[in-house]
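Only one protein chain is missing; all other protein chains are in place.
We just call them A and B in the order they show up, numbering each chain from 1.
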Amino acid sequence: MSNISKGDILLEIRGLTVDVQGRRILDGLDLTVRAGETHAIMGPNGAGKSTLSQVLAGRSDYEIRGGSARFLGEDLLALPAEERARRGLFLGFQYPVEIPGVNNVYLLKAALNARRRQQQLPEVDAFEFLALVRDKMKLMQIDEALLSRGVNEGFSGGEKKRNEILQMTVLEPVLAILDETDSGLDIDALKVVGHGVNSLRRDDRAVVLVTHYQRLLDHIVPDHVHVLVGGRILRSGDRSLALELERRGYDWLREGAAAA
Amino acid sequence: MSSTPPDLDQLVGQKYRHGFVTVIDSDTVPPGLDEDVIRLISRKKGEPAFLLDWRLKAYRHWLSMHEPRWAHVRYTPIDYQAISYYSAPKTSSDGPKSLADVDPKLLATYEKLGVPLHERARLAGVAVDAVFDSVSVATTFKARLAEAGVIFCPFSDAVRDHPALLERYLGSVVPPHDNFFAALNSAVFTDGSFVYLPKGVRCPMELSTYFRINAAKTGQFERTLIIADEGSHVSYLEGCTAPMRDENQLHAAVVELIAETDATIKYSTVQNWYPGDEHGVGGIYNFVTKRGECRGQNARISWTQVETGSAITWKYPSCVLRGDNSVGEFYSVAVTNHYQQADTGTKMIHIGRNTRSTIVSKGISAGHAQNSYRGLVKVLPSADGARNYTQCDSLLMGARCGANTFPSVEVRNPTATVEHEATTSKIGEDQLFYLRSRGLSAEDAVNMVVSGFCKTVFKELPMEFAVEAQNLLAVSLEGAVG
Partner (left out) sequence: MSASAEQATPLAALARAQDALPGGPGWAEWRARALERLLALGLPTPRDDAWKYTNLRILGKRTLVPALPRPLGTVALDVLPPVAGPRLVFVDGRFHPGLSAGALPAGVTLTPFAALIERGQPALLGPALTGPDPSAIDVRIRLLNACFAVDGAVLAVAPDTAVAGPLQIVYVATGGGAYPRTEVELGAGSALDLIEYHVAADDAEAFVALASDLRLGPGARLTHSCFQLAGAHTVLLDDAKVTLAADARYRHRLVALGGQVARLDLRVALAGHGASAELAGLFLADGRREHHVRTLIEHRAPGTRSDQSYRGVATDRARGSYDGKVIVHPGAAGTESRQSSRNLLLGREAAVDTRPQLQIETDDVKCSHGATTGALDEQVLFYLLTRGLDRDTARALLTYAFLGEVLGLLAPEALRRAVEARVLGRLPAAALIREFLA
């Protein structure tokens, strides 16, 4: 179905430098994500994790001061947010917005068809679509009643996060960036979310988990772990780095960086 | 202003017939207002010609104006010819001779407020001014202020020592023709405060008019002008922190604030003029015009007021947000009990880009009192990205009081965001019951609930004022819940 093979570069960030209201948030960040990989980006509060997610998804009120980001070989930063989505980049929001009056399921259908048009695939009809969504809802253990509500309208924190993952599993993005998806989830919801994300993992896709805590990584085991401090990746490693961070916190890295 | 009403000459003539001229050199002028009285005030103060002209223009304009009639404020008409517009500080013989002569109800109030004994005497007007002379109090700080380059002096001193600043700034925020009471004030103001902060100066202490106004026992038509030059910072407190026995009914002050680029002015008021008695007899008509202008970028003006006194309060401390990114704030608690009426609120005029304003108003109404919030948030087409948030809450205690909320929101720019929220409700019976079931008296329970209701405003007050404000609240609401 896709012409992406394991190991192809999906996302390549070089020297990304970003200001927010005159303050430097990302400061020369490098990151390469290949097909088939799962990355975890960890870091203390204020390190720039959410900024990175939002910039990659195309939020316009950030000032990009330098560097580049290429997605599937294209200049990602030159694309408007909706084009990035249609090309298969998905952002799972840390704080999914509530949109009363915009029906949940129709947003999902519109989003899926926008993506399919981009892929030059026929749009799904309502029947097909509902079957697909019902299936995924079961996977995410979302109450069908939520389908007919406004987007995230009156959802609990956990329901919102599960709804994000539901959208992701329906849209089947090439690259999913999940911003603090674990925050506000109890242990059962965490399992469900982990299950949802794992179901998406394939050789022609990649997942980037942005998280403060390592507990999500018990459920979604990453291939690569990066530590984001002061707007750049200070250290990269495998799963064991996350466990070390869990044990030692982030301060030792900062000290190390200052000494270097 | 240019056209004088036809009956002006007649009016002036009448005064002359009453032999007004003969008393011109005396220290107390009989009731009445005409150009001669204004000339007298100006001469007494040794004012330069421009200021006399300014006063006279204001007066002539005032004659052409009509006293406003507000839908929700009721009072017997003021006879402007029955007011004395100039009187030198009263000699000690006018006041009570000792605390024994002072109304015991007044003394009881002081005690509740925690005013020290010697203070009580001073506030009650007992002749102890040798000790509490405002001038001597001020001088202890004068050295420190002078060192920092801050000018803080009575308005009359500023007229003498800083005429250039005055000529440049006076009336530039509240022009004399602004409204009926501002025009009257411009014509007849007798004293007030003047503050100037030079560029980049952070005022080393809180400035306060607490002593001066009380000691001078004036304050009918005072005028305050505060200028914060680029990058300066000042916090100014205005306290009428004890009920004032004042035979004069009308208090029509004007306060003007000017904040230049990067400057901050914080202006706090605790107003407790004499509210009249429980039957609505007596009390001050507090008709005040307060306005600040953020002239430069990132300027900030913050008004905080706790209004518990006066028979009628009519004031809208406002902000003109001209500079880009400038900020205006208004935090207000207005308490009315018995037959008090308060009509207060603010205007936030957004002109510059990314200007922000916050309005928090808490009104508490008890007895037969009326309490109104009246506000305007105006976003002009130039104010891209402007934001306002307004929260107005009213608490009612008793079936015969009233609470009104009259906000206007006018938005002329599609990038602005303006939010207004308001609630009005009875004081929470269940909260009161809960507190009483924990052993609090009914009165303490009310105070606690009301304090909680006002908390967001109180926390904006300087520490020592916050305590006083809390105490005032308790005094004002005495007997509100029985």
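In the analysis below, a contact is a pair of C-beta atoms (placed from the backbone, for glycine too) under 8 Å apart; a residue touches a chain by one contact, two chains touch by 3 or more.
None of the values given here were measured: they were computed from a predicted structure.
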> Which of A:102, A:221 or A:243 touches the chain that is not shown?
Replying inline: A:102
>> From the list A:93, A:155 or A:250, pick the residue that touches the absent chain.
In response: A:93
> What residue numbers in subunit B mark contact with the hidden partner chain?
Replying inline: 71-72, 381, 394, 396-427
>> In the complete complex, the non-displayed chain touches which residues of subunit A?
In response: 57-61, 80-82, 84-86, 90-91, 93, 96-97, 99-103, 106-111, 114-115, 118, 126, 150-151, 167, 171
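What we mean here is this: only the chains that are shown with their structure count from here on.
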>> From the mean C-alpha coordinate of subunit A to that of subunit B, what's the distance rounded to whole Å?
In response: 55
